[in-house]
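Next up is a structure, given as structure tokens.
A single protein chain has been removed from this complex, and every other one stays in its place.
After this line comes subunit A, so read on.
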Amino acid sequence: MNFKNLKEYLAWLYYQYLLITGIYVLEPWEKSIFNSILFSVITMVIYTSYVFVPIHVRLALEFFSGIFGGQPESTMALMN
């Protein structure tokens, strides 16, 4: 399978997507419905992860460093 350019390769990838999800057998308007639903779901996932993942990661790191790093400090403070 030799692809002359990127466009042909992308067309083949789209064809594989149609075959694997089974959309290939559907009528064009059904394909559009499915594609738009899938596209909007993926967009929402990407947007949500862009907005929330850094915050969640920072909070998680603080939480874990609080567990491991916190204990020796408190006992030292008590002794002093």
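Just so it is clear, a residue touches a chain if its C-beta (ideal position, glycine included) is under 8 Å from a C-beta of that chain, and two chains touch if they have at least 3 such contacts; residues count from 1.
Throughout what follows, contacts and distances are computed from a predicted model.
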For the complex's missing chain, which UniProt name, "serine C-palmitoyltransferase", "Thioredoxin-like protein 4B", "NADH-ubiquinone oxidoreductase chain 6" or "Phosphatidylinositol-glycan biosynthesis class X protein"?
"serine C-palmitoyltransferase"
Looking at A:Leu6, A:Ile20, A:Val51 or A:Ile67, which residue reaches the missing chain?
A:Ile20
Absent chain, residues of subunit A that touch it:
1-3, 9, 12, 15-16, 18-27, 30, 34
